[in-house]
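Notes for the one structure printed next.
Omission of a single protein chain aside, the complex is shown with its protein chains in their original locations.
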Amino acid sequence: MPTKMRRSLLGYLPVDSPIFSLHPMTRLLFLLIVSAYPMIVRLPELNVAGSIFMLALFKVSKVDLRVIKNYKMAFVNLFFVIAIAYTFFGGYNPDYRVLIKLGPVKVCWENLRWATVVYIQLIFAILIMIFFLSTMRERDIVVGLRALRVPFVLAYMAGLALRSIGLSIIDFNTIREAEKARALDLQALPFSEKVKKFGMYIVPLVALAIRRSDEVSNALDSRGFRFTGLRSGRRTDYILSKYRMTRLDYAVLAGMGVFLAGIVLISVYTDWLALENSLLYRI
Amino acid sequence: MAEPVIRVEGLKWKYEGSRDWVLRGVDLEIHQGEFVGIVGPNDSGKTTLAMSLNGLVPNNYPGVMEGRVVVDGMDTREHSVAEIAESVGFVFPDPESQFLSMTVEEEVVFALENRGFPREEIEERMWWALELTNIPEDYLEKPPYELSGGEKQRVAIASVLAMRPKIIVLDEPTSMLDPIGKTEVIEVLTEMKRRYNATVIVIEHRLEDIAPLADKMVLVYRGTIPKVAPPREFFQDVDFLLEHDVFPPDVMVLVNELRRRGLYDGPVPMTVDEAEGVVREILGRR
Partner (left out) sequence: MGEAVRVDHISYVYPDGTVGLKEATLTIQEGEFLAFIGQNGSGKTTLSKNISGLLKPTTGDVWVFGRNTREAPMSELATLVGYIFQNPDHQLFNQTVYDEIAYGPRNLKLPEEEVEERVTEAMRIVGLDESYREEHPFFLSKGLRQRVAIASILAMRPRVIIVDEPTTGQDFKQSIDIMDFLTMLNREHGHTIIIITHDMPIVAKYAERTVAMADGRILLDGPTREVFAQAEVLARANIKPPQITRLAQRLGDLGIPPNVLSIEEMADLIESAVKGGS
């Protein structure tokens, strides 16, 4: 490997990624604040702009864009799922413009348009989530939560939960390999059988998780960890103390906050963000 | 002689739901600064004995206990594992099962943070433990899961050493490792013996490595302790060990065989070096 990499929750990130110059708390708040945008704003143009902004952030932070490519098919499928859902359950109104009639099903422009709006909103939200997971490490989450004064026990549990998901994914792959070794041809199975197989994986996954949680609780005790409720008492925040909020952090936080406040004010007091302003609604 | 730092008296233990006693009356005294090797076949009660030295047995497992264990003045029935952890560090066989964090740095300071040490002291103890276990600085931000087996176990040992416990118990620290990993861990144990005057108790199958380090060897067999002796004495009766399903290092068994064949009548060697000397002596006589 030419550059040194750090493992994030969803892949690897080069050590020199600028994202590491931000305090973990700032990065944690980024998720909370920025995910609010697509929840407030429906206007597709703004959400497309937001998605492009996220892609730019991926680039700047040196996240390997292959992460997104892995989800390519999921993105495409998502659109169809939403479009089909709104076509069937979106309702019908005599003023709707019918594009095609497939037997009793009327594919209407109004429903597809609404599906598109929701889809673009979701894409923006998903990109934010992927960005968060591919730039955060468990350590960053614990430090971020501690900086926000979340009790250590809760912050630690959050980290532990994320890690156990990761370990379960590794287990899952080994189990599938072991199943192949027992003459299982997944490709040859009908869909209903495949679904049944997934049910079977639960047994070893839970077995492994139970054994692991026993081990962790023994290890915690052996390192003098006392569960004394949510107050961590005399516990030192050594790792947290290694991070300092810088001017950059305050600037980023202020920027995000001002932007969010602006959007909230605009959407409450004006109709600039109304869907009728979208190009989609002028066709 | 001074008061022993660990005293096990008539210890019996039975896990809930099992019919038989795992430990059937064990007595053992260990003094401050001793390096103790515990050997014996699997399922003989070694791990249970180890876990009773830091209070995991009886505190974290349901079962029936008789007799008592006093560690650094604490009766394990009257103190929690977390309290006993201030005196006893514990290293588990599988390094991955004991990691509590996703970076080496967090891992090594975890127990120190729990104890509420000041920042500077944490930092100082962390560097000391990393240096003793030979872990380079650029590992600090790595996830321990991504290291080699030997490195993983060294990190686990470092995070226990950082507490500077009076007593360290290692339960088969090399059993899950490849040969390089085993050698790395044995080197750390050697460093610990040389530079850190703690009481070290190691359960280990690889007698070849532990025999030259130990001050005292303990044989655990079917829930009892049939033999406790310094290594040279412990390994003299090779047949006794074989009868108890313990296979001493090749060179000891060889020299024992040479004694049986009437070719040699001196003591059993501890290392390949000593064995080389024995064979040269035998062949030099012709």
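Note that the chains take the letters A and B in the order they are written out, and that residue 1 is the start of every chain.
Please note the rule applied: a contact is a pair of C-beta atoms (placed from the backbone, for glycine too) under 8 Å apart; a residue touches a chain by one contact, two chains touch by 3 or more.
Quantities reported herein were computed from a predicted structural model and do not represent experimental measurements.
Asker: Counting contacts across the entire complex, name the shown chains the missing chain touches.
Answerer: So, spelled out: the chain left out of view touches A, B.
Asker: One chain is left out of this view; which of B:32, B:60 or B:175 touches it in the full complex?
Answerer: B:175
Asker: Since one chain isn't shown, list which residues of chain B touch it in the complete complex.
Answerer: Residues 41-42, 93, 148-149, 172, 175-176, 178-181, 205, 208, 245-247, 249-251, 253-254, 257-258, 261, 263, 272, 275-276, 279-280, 282-283, 285-286 of chain B touch the chain absent from view.
Asker: What residues on chain A make contact with the chain left out of this view?
Answerer: Output for chain A: 171, 174-175, 177-185, 188, 200-201, 203-204, 207-208, 211.
Just so it is clear, only the chains that are shown with their structure count from here on.
Asker: From the mean C-alpha coordinate of chain A to that of chain B, what's the distance rounded to whole Å?
Answerer: Centre-to-centre distance between chain A and chain B: 44 Å.
Asker: Taking the complex as given, what residues does chain A use to touch chain B?
Answerer: 4, 6-7, 15, 137-139, 142, 159, 163, 212, 215-226, 233-239, 241
Asker: What does chain B use to touch chain A in their complex?
Answerer: 54, 56, 59-60, 80-82, 85-86, 89-90, 92, 94, 97-103, 105-106, 109-119, 122-123, 138, 141-143, 146, 159-160, 163
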